[in-house]
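What you see is the complex with one protein chain gone and the rest in place.
For subunit A:
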């Protein structure tokens, strides 16, 4: 079989990201394996099978090893892993949830992550995102599926001070969103 060429959709933006000051840092996250889990109900059984409590509060995420579990709906989660290959993660999670009537589907190729860091992160996001990102309501562990500019995204708050956010975006929208973010960050690039 031919060797598939793996390139990151945001390779061409790396140099532009590197030029940004620390107040509006943007970095493409490395590829991680992602699985979409559908399961209901959840409880002690699913926690034991998966080794993590699936968060049932809307708009939240929890760490799972070095990966994450993101609430996507009342019976849907996004599980990520930095240590397993996509097919390994899918097989492990499927084995865990299938006996409970759930399903697991590899969606690793669907989204990529952008990590936004710095004191101006909220100002940049606020230019194209209508939800309240103040750390009082969007502290560490919060998540949101919403729109940023014209792209559908999942936002994950990594800090309690609003200066560290991961944006998950569909790979085909990544270039658009990178351009949008660079434009939104432009006015803050001479802060320091």
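As a convention for this text, a contact is a pair of C-beta atoms (placed from the backbone, for glycine too) under 8 Å apart; a residue touches a chain by one contact, two chains touch by 3 or more; residues count from 1.
Convention: contacts and distances are computed from a predicted model.
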Missing subunit (named according to UniProt) among the choices "Sarcosine oxidase subunit delta", "Tryptophan synthase beta chain", "ATP-binding cassette, subfamily B" or "GMC family oxidoreductase": "Sarcosine oxidase subunit delta"
Hidden partner interface residues of subunit A, rising order: 58-59, 72-74, 76, 130-131, 144-147, 152
